[in-house]
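Of the protein chains in this complex, one is absent; all others appear in place.
Here is chain A:
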Amino acid sequence: MKKNLQRLDLIFKNEHDTKTILKKTLARSNDEVINDLISSGLKGRGGAGFPTGLKWKLAAEAEAENKYVICNADEGEPGTFKDREILSSVPHKVLTGMAVCAHIIGAKQGFIYLRGEYSFLKSQLLEIIDDFHGILDECGVNFRVEIFMGSGAYICGEESALFESMEGKRGEPRNKPPFPTDCGYMNRPTVINNVETLAHTYSIMKYGPEKFKDLGVQDSRGSKVFSVSGDTPIPGIYELEFGMSLQKFVDDFGDGDSKAVQVGGASGFCVPRKRFEKTIIGYQGKLRGTSLPTGGSMMIFNSSRSMYNVLHNYLDFFVEESCGQCTPCRVGTQQLLLGIQAVKKGEQPSVYLDKLLDLAEAMRVTAKCGLGQSVANSFSSIVENFREEMIY
């Protein structure tokens, strides 16, 4: 695999052809559009990586009078800020993706679940939605989009907690199955996609699946928008091809002294310098070495950083942001935090870290939702790679 992976400008290219794209796509059969999405290899850009075409297909096949399309704009993962930019600069792409999805699955109502902290985007978005409704009317699409404001809880970015929140209940994840495509918002079939995912569907509708598939590698196709932060001279938002090694990433974005990269935010993995070369940014699949999925957060740490403090910070976050519903997440996160504090202070022996690693593994396999399951990612990767920093 010799491929020169590059920076791109697909998502943020401001193309004013919403109506054309919409008309062109609506003229095709539902199966054709879904097959394009499937063959493009597009996977969810929120981090979990569920194939988007399949999600639409399942929702289209579900039988119900009412269905919904929801754009998940509750961008809460620490170190992620790309959806905000997409919604600021190219919201019409997201709306177009939603409208086509609605047309295919048979939904008349859509929502943008907007992160509480992004309320400054609301009035601008409302105006754009209003214009967009006009375009929908011209194209004869019976679909309306509303904005639902989140209230700041991280857990509400989890899709089923998001539904609960929209239904006026506590934002707590549901048991799965049933999955959203059968039983989502208001217990109706629902497609819920990340902001970036929807924007990509626009590119696929416009340029065709082949163009999209040409980008990236193997199971990780297309481009991805990354939020680059930490010890970098050029923090910001970058669109890159999938499949890049971390070494190449650090060469491009690091400050020359990069000790570790946290891929995927607080719920992602910490990769130490010695593994940069073998780690590839992409969905888990048939890639060589280790592939790491990410919702887009790339935090770079240089040698001046204490990885104990980094982990402490993440655990503080989880202790606060767990919904508190399930035991492994509610109590486990508290124990991990108190545990590393106790080891640091010498109140517990260093082997207590092994008990905590076992706990993190138990949390990974028993927690009810992605939040509790993924605490182990950052915990284990930091403790295993920087054990001495935890103790001394």
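Simple rule for what comes next: contacts are C-beta pairs under 8 Å (C-beta built on N, C-alpha and C of every residue); 3 or more make two chains touch, one makes a residue touch a chain; residues count from 1.
Rule of thumb we're sticking to: contacts and distances are computed from a predicted model.
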Among "[FeFe] hydrogenase, group A", "ABC transporter permease", "Na(+)/H(+) antiporter subunit B MhnB" or "Peptide/nickel transport system ATP-binding protein", UniProt-listed name of the chain not shown: "[FeFe] hydrogenase, group A"
Of A:N187, A:N302 or A:Q325, the residue in touch with the unshown chain: A:Q325
Touch with the omitted chain, as defined above, among A:I204, A:V217, A:L359 or A:M390: A:L359
Which residue of A:T181, A:T333 or A:S378 touches the chain not shown here: A:T333
Missing-chain contacts mapped onto chain A: 153, 155, 170, 172, 175, 177, 318-328, 330-335, 338-339, 342, 348, 355, 358-359, 362, 364-368, 373
